[in-house]
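Below: one structure in structure tokens.
The complex appears here without one of its protein chains, the remainder shown in place.
Our next item is subunit A:
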Amino acid sequence: MEWANAIIQGILLGGLYGLFAAGLSLIFGVMRLVNIAHGDLIVLAAYLALVATQTLGLDPLASLLIVVPAMALIGYALQRLLLNRTLGDDLLPPLLVTFGLSIIIQNGLLEIFSADSRRLQAGALETAALPLAGLSIGLLPLLQFGVAVAAIAGLQLLSWRTPLGRAFRATADDPEVARLMGLDNRHVFALAMALSLAIVALAGVFLALRTNFDPAIGPARLIFGFEAVIIGGLGSLWGTLAGGILLGVAQSIGAQIDPGWQILAGHLLFLAVLAIRPQGLFPRLAA
């Protein structure tokens, strides 16, 4: 029973990691951009939700209606005005720029919101649980897992069933040819970043419902997102979710053996995947 509980909790946690990772995976897939500021953008989304709940009296989940479009807008502007200028043959300039962005966001948030530890409050939902065969499954983690699956399914549909998805894939495969075909890369990249930050908004709100956050917390949470992307396979959306779940389950099984092994077990899985299958478990099929 303890093991069943550990595995279920691990799967639910994996949903959160999947949300952390999906945005990373998307922009890496489309424009080979490694966004070091991803974790800080998650925290920024959490603060936006905090402001929305406090000033408008919204429920944290309802605040998504504001935070998701706001983050998407920020993403579009960020890519169009800043990051597009750094993209080129070299991976390093965008990496450095997002690193700088990470520092700016952290200190900007510190300046505005101070270092206080904050949280989104969801009242009774925070501790609500479903009894299931002797186990107790938290409603909030379940909801968060459902949202992660839905978000990734949505991205997948968008990617394979819509003209925008075709543009994403075409630009990812060969940006030069895509441009020859009349696609505006700058616009496509900006839309990809907007989508990425829309998912970041979901991740931020659920992280802020799950635990406390402060301006400096972003990078510590980001590593699991990167690991989920690598485990699942770069550029693959379902792979990213699978990577997140595997990471979550590895951590909770490790913790069940000994709490000291929780994080280590996740890292070991990550290293094992890198050693045995460096392209990840479910790499994107060549188009």
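In this section, a residue touches a chain if its C-beta (ideal position, glycine included) is under 8 Å from a C-beta of that chain, and two chains touch if they have at least 3 such contacts; residues count from 1.
Keep in mind that, in the parts below, contacts and distances are computed from a predicted model.
Participant: Assuming one chain is omitted from the figure, identify its UniProt name from "ATP phosphoribosyltransferase", "GntR family transcriptional regulator", "Ion-translocating oxidoreductase complex subunit B" or "ABC transporter substrate-binding protein".
Facilitator: The chain we cannot see is, by its UniProt record, "ABC transporter substrate-binding protein".
Participant: Return the single residue from A:Thr162, A:Asn212 or A:Gln279 that touches the missing chain.
Facilitator: Hidden-chain contact among the options goes to A:Asn212.
Participant: Pick out which of A:Gly57, A:Gly123 or A:Gly182 touches the chain that's been left out of the picture.
Facilitator: The single option touching the absent chain is A:Gly123.
Participant: Which residue, A:Glu2, A:Asp89 or A:Glu176, contacts the hidden chain when the whole complex is considered?
Facilitator: The single option touching the absent chain is A:Glu2.
Participant: Quick one: say which of A:Leu183, A:Ile263 or A:Leu281 touches the chain that got left out.
Facilitator: Final answer for the missing-chain contact: A:Ile263.
Participant: List the residues of subunit A that touch the chain left out of this view.
Facilitator: Spelled out for subunit A, the touching residues are 2, 5-6, 9-10, 13, 16, 103, 107, 110-111, 114-119, 121, 123, 126-129, 136-141, 210-217, 220-221, 224, 248, 251-252, 255-256, 258-260, 262-264.
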